[in-house]
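Just one protein chain is left out here, and the rest sit where they should.
Here is chain A:
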Amino acid sequence: MFLAWRELVFARARFGLMGGVVALIAILVVLLSGLSSGLVNDGVSGLQRLPVTAFAFAEGTKTDSAFSRSTVNLNQAEAWKGRDDVADAAAFGNMLVNAKATTAAGSQVPIDLALFGVEPGSFLAPTVSDGAGLGDPDGIVVSQTVLDEGLAIGDTVVIDRLGTRLKVVGSTGDQRTFGHVDVAYLPLRAWQQVHAGAGPDDQAREGAYEEATAIALRARDGDRIDLAGGDAAAGTTSMTLDESFSASPGYSAETSTLTLIQVFLYAISALVVGTFFTVWTIQRKHELAVVRAMGASTGYLMRDTMIQATVILTVSTAAGFLLGVGGGTLLTTTPMPFALEAGPLVFAALLLVGLGLAGAAAAVGRIVRVDPLAALGGQR
């Protein structure tokens, strides 16, 4: 401790440089963490906010395209409903559409929507914070983000090509998006009509009103659903809610890319710190030999260096995070998918400091190899 602190002050330029690199990495880590959280929100917040334990898709559906490919029959919902470990099961329709919104002022705005078709009385029906809930045959409840884009309750949305007119009756009050597209809840029957490609005055093809994308399952409190058993009975392929995130468009690719970048950043940081302390130890080789000749144990010297590493890492990570969070707060006001969440940030900070310490620890092992004999016989 005696030497550690005085050396930090004495070699402040060198330590400052390394701290600066760690701080810059910390800023990047914060921004990437925010981007990750933001992308997760944009990608699957619509799914996360559903009171759902698992989804049962059509038998044999592959994960990556489950929500766009799967079609199930309402009879299959009944089969799931009858199972002991399932508290509730309801048909869930999911599709992406392009539409035009006509605002009260009369202007037309293009808008993409993820239509969530749910039975108005079912457990899937959204709670609303503004306006009315689902009920009207053509009434939709939208994500708060739709209102943020300038639409208001009472405005009309017309689906491209079909000409189906839907009226915004309520808002969920929070962000619900699916594959970066705003969610609009609508009654299952209206969804089936759109899904079948039938315009407002057409009669949909036979069987269309018996279909949905998947069956949403809710487990009894504290229970797990026997998915394999249910699949066998109902003729479906089910996955938990978390697994179904990967079925959201682009979700896997985005999260794995960001994870990869972050892993690289952590590795770079650990290497930078390890390299610094290796060079620092080599530079002080003669000095360390003198101190060892004076009788300092290797533990004493290693502890000193680890104290230096801890101080530098903590200070520079904290500085980087403060700057990163400051800059990130500005980003949250932009349309960029960016969200600062305390949990992931604290984890990232600890990981950055922890890996840096591991890098330093690998370097201070060299102290053991310093021969105190080298102190005799003048400067080398």
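Here is the rule we use: a residue touches a chain if its C-beta (ideal position, glycine included) is under 8 Å from a C-beta of that chain, and two chains touch if they have at least 3 such contacts; residues count from 1.
To be clear about the criterion, contacts and distances are computed from a predicted model.
Its UniProt record calls the unshown chain "ABC transporter ATP-binding protein", which is the correct pick from "Aromatic ring-hydroxylating dioxygenase subunit alpha", "Electron transfer flavoprotein subunit beta", "Ni/Fe-hydrogenase subunit HybB-like protein" or "ABC transporter ATP-binding protein". In the complete assembly, the contact with the undisplayed chain comes from A:296, out of A:296, A:318, A:331 or A:358. In the complete assembly, the contact with the undisplayed chain comes from A:11, out of A:11, A:24 or A:219. Interface with the hidden chain, as seen from chain A, comprises residues 2-3, 6-7, 9-11, 286-287, 290-297, 300, 372-373, 375-379.
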